[in-house]
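Note that this complex is displayed minus one protein chain, with the remaining chains in position.
In this document, chain identifiers A and B correspond to the written order of the chains, with residue numbering beginning at 1 in each.
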Amino acid sequence: MTTTQTTDTLRRILDYSSRPDPYPLYAELRETPVAAQEDGSYVVSTYREIADLLHNPHLSSDVRNLSHPMPTHEGDATPAFINLDPPEHDRLRRMAMRHFGPPHTPGLVAGAEGDLTAIVGTLIDGFAGKEQIDIVDDFAYPFPVSVICHLLGVPREDEPRFHLWVEALVDSIDYNPETDPKEKLENGLQARKDLRRYLGGLLEKRHGRPGDDLLTRMANDDGPDGRMTDEEIVSTANLLLIAGHETTVNLITNGMLTLLRHPQVLRRLREEPDLVVPLVEELLRYEPPVHIIPWRAAYSDITVGDTVIPKGSQIMLMLASGSRDPNRFHEPDRFDPDRRDIQHLGFGSGIHLCFGGPLARLETQIALTALVRHLDGPRLVTDPPPYRRSPILRGPVHLLVEQQAAG
Amino acid sequence: MRVVVDLSRCEGYAQCAFLAPDAFRMHGEEALMYDPAPDDDQRDRVLRAAAACPVQAILVDRLEGREAPVEASRS
């Protein structure tokens, strides 16, 4: 395809009207695995090329290595590790990981199973007597938000405040100066500042205090890499709050939607609870919560397949397209929880592999198991459901489900 | 149960050590040590860990409970 054609395909993917089913457009895009865009950026949509790039040390996550600056760049704020390269990325991720996972805190996620099950139980109790349930508002949103708030040490009751900031912020990630109102960008930048100020306020009170939450532990820990600065802690907490907030909701909701569209799998899951483990992996391939890594930078010239991407270029990685690549997966458009070859890109790959992946998996496994067990003859009210704006963090904004006459 | 990890595939993502910490342990930041014969009460966690491996390096016995794997015979 020509540059004009691929640019047009990408434009249609990003357009809201294709949110319910972007997959045919991904197939179109894959005809040109590494597609130069009219603005000089590159879009990569095939599995092997994406996987190669994610393991390529010349691919930078630092916005400062782009020859054309990003409009959403925050200027002087300390970037979170997701937007840094080694060695800084490695150091900050390692310091945050000390309080979340192995080797320093290995039992946290597995040990949370009981708490997660309890939160899910409470939310499901709330379904009683309702004929219509919104899987998003009544379940898939409040569940991970409660978890991440508790984990980070952010008061749950502040959710209405930071929810607005996170929305504005996520909304601005795919800001396009040519088609979007300037307001969208300004709201996003303001929301970033507000969220940082809010987290900074919480952090101030944690110094010198005991506590098990991540904010307190990061504020008071002296590990082998020393102590994190307040700026670094705020950036890290900011990232974890957004990610813990805006991704798992999609995974759970996409999961329920997929099950409702595959009633035989739903029935099987009810009878074979162990199926949920491979099923969630297939979900991460088939309907992942994060569709696109919107930008990375070529630190030096990068050769992918037959294309040389020049130093400084912006590179967009179409993860969800890669996981549907027929050159990598047999019958990629079929939802098959028994699939054995399942090395998906749902959490990315390489050094930036999703920090919270293990928690997201466990949350989704527990959530879907409970939903299919407790919903009685669930039926989709509208298919497709209404979607959220973002083409990057893609998922329904509401998912209305009717139960059989509730008792 | 029986487990083997292809450590030549392993890139040290530690997903297994999150999900089944009694069977999979990180030795430093990246090196994995694991129990090749975890107790059966670890089964659910080990299966979760195996499914979560980003490089699919964890092999859990596929014969367990279905067939006697070998009839070792002394000559």
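By our rule, a residue touches a chain if its C-beta (ideal position, glycine included) is under 8 Å from a C-beta of that chain, and two chains touch if they have at least 3 such contacts.
Following the convention adopted for this analysis, contacts and distances are computed from a predicted model.
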Omitted chain, identified by the protein name its UniProt record gives, among "(2Fe-2S)-binding protein", "ABC transporter permease", "Phosphonate-transporting ATPase" or "NAD(P)/FAD-dependent oxidoreductase": "NAD(P)/FAD-dependent oxidoreductase"
Residue, one of A:90, A:194 or A:402, that touches the chain absent here: A:90
Among A:97, A:185, A:351 or A:380, the residue in touch with the chain that has been omitted: A:351
For subunit A, residues in touch with the removed chain: 52, 55-58, 60, 62, 65, 85-87, 90, 299-302, 350-351
Footprint left on subunit B by the chain that the document does not show: 1-4, 6-13, 27-37, 59-63, 67, 69-75
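In the analysis below, only the chains that are shown with their structure count from here on.
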Residues on subunit A engaged by subunit B in the complex (per definition of touch): 94, 101-103, 106-110, 274, 277-278, 280-281, 342-343, 347, 349, 353, 357-359, 361-362, 365
Residues of subunit B defined as touching subunit A within the complex: 13-15, 17-21, 25-29, 44-45, 47-48, 51-52, 54-56
